[in-house]
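Every protein chain except one is present and positioned as in the full complex.
Let's look at chain A:
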Amino acid sequence: MRAVVRGGRRLDRRAAERLGRPRGLLLWVVAGGVAATPFGVLIGLPALRLRGIHLAVVTLGFAAASEVVIAAVNFPGVDTFEQVGRPGFLATDRQYFVYAGLLFVVAAFGVELLSRTRMGAAWRAVRFSERATAAAGTSVARAKLSAFALSAFVAGLAGGLLAGQVGMVTAQNFQTIGSLALFVVAVMAGSEYVGGALFGGLLMTFVPEIFRRLEISQDWANILFAVGAVQALSQGTSISDGIARRVRTRRPVPEPGERKVAAGEARREPPSGDVPLLKVEGLGIRFGQIAALKDVDLVVPEGTVMGLIGPNGAGKSTLTDALSGFLPSATGSVTLAGETLNERPAHRRAGAGLRRTFQQDRVPTSLTVGAYLRFAAGRRVERAELDEACSFLGCPTADRYVADLDVGSRRLLEVTAALLARPKLVVLDEPAAGLARAESMALADRLTEVPERYGASVLLIEHDLDMVRRACATAVVLDFGEVIAAGPPAEILARPEVARAYLGDEVALA
């Protein structure tokens, strides 16, 4: 990111030459931010494929490489000892301090507002799980690149401010080791919060200054920061994180364990339909030598709840992945309401009305229930609709944090989120895992209401056969990647080949 600050700074100097100095400083600072943005996107591009340590090493390498480039080309005006001038009303350091402070407040407000939008939720979601983000209809590439672009913009602003403050900047102002020290302070202070960033800035400025006044070497400041960062990481929380958590726990939180899938008014028969909604023809997937799905044909009608069952390893989750666009190597065709989905990536399929949930817990823990539901809905949702959807499946209230919920509640939350998006079809991958039996049955009852209430068909993948019997009008049995039976659940579960798939030859024959 310091590399980006450098880019912004360099452009500031260039802009300074064109726009005439020194009155233009206000404008140049913003121009520095704008100019830095494409650099942010450029640095973000490798992040689309690289993660974890690879990405960390690459960003470090970027910092070192840009230091080399800046040292080689240098900032304009350095050779001729030109200073960046300030307009009259920012002439004194005190005035400039107020100006920089105001700009920080504006930037902080801007970032805070943005983080409450769908884009902000997407940033948190993509950090938690890329697959879940795409399944919620958001492009992972766009979420990542926009985060890089915004941070580059803010870094560019910072570069512009620094140029105005020190008058002349050189490559020495932006050394890699400085970026690393910044990182260490950010870890210690917890700069994911605006308050944490401010605190980090104060630490970086005042701690060395205090040491200087006490006539102690300023190197002690970096030792202090290093120890602080190790301490923060050993606790698993930064200073601001700790404060935020304490504030959160002080607020009265409703008692946990109140999750309850409200029973429907009266148990209704599972709805069935005739008009085909999802049509799958000849779907095949190979992982090396293993054929995970072989020539699967499947039709899910409109306005129904259909079950998909089969023993472990039958290919149920592979089918879900193939339908939702996570397996581009799939052969065959998938059409939804007459629209072919074949070439579409996962987030476009979600946008076209095919939503899915995951077997694993993939609800971003840093969001509140309400923020997550709004993010996944992908449209404007009024509070009343949110509350109604929550109470339909017995989700916790909208102001709770996902991190505070148990696994069962998160499952229900994920289902609610998928429904709020008003899809044409929702594929639920074992939604009852983590629920007690009574709750599973109540969920089954609720699912029978989904087609009428939300206008969506449901494809329910479940191991709990009682739940499938209760919720589904029809079911399909998958075994070794092939459809071996289809029809009303009671009927197909009685067939010997289905028993054989579940229990093996001997039991089925006995």
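Throughout what follows, contacts are C-beta pairs under 8 Å (C-beta built on N, C-alpha and C of every residue); 3 or more make two chains touch, one makes a residue touch a chain; residues count from 1.
The working rule: contacts and distances are computed from a predicted model.
Taken from the listed names "(2Fe-2S)-binding protein", "Branched-chain amino acid ABC transporter permease", "3-isopropylmalate dehydratase large subunit" or "Paraquat-inducible protein A", the protein name that UniProt assigns to the chain not shown is "Branched-chain amino acid ABC transporter permease".
Considering the full assembly, A:233 is the residue among A:233, A:407 or A:438 that touches the omitted chain. In the complete complex, the residue from A:84, A:187, A:204 or A:278 that touches the missing chain is A:187.
Of A:302, A:321, A:462 or A:479, it is A:321 that touches the chain left out of the display.
Residues of chain A that touch the chain left out of view are 46, 49-54, 56-58, 60-62, 64-66, 68-69, 71-72, 129-131, 175-177, 180-181, 183-184, 187, 217, 219-223, 225-227, 229-230, 233-234, 317, 321, 326, 360.
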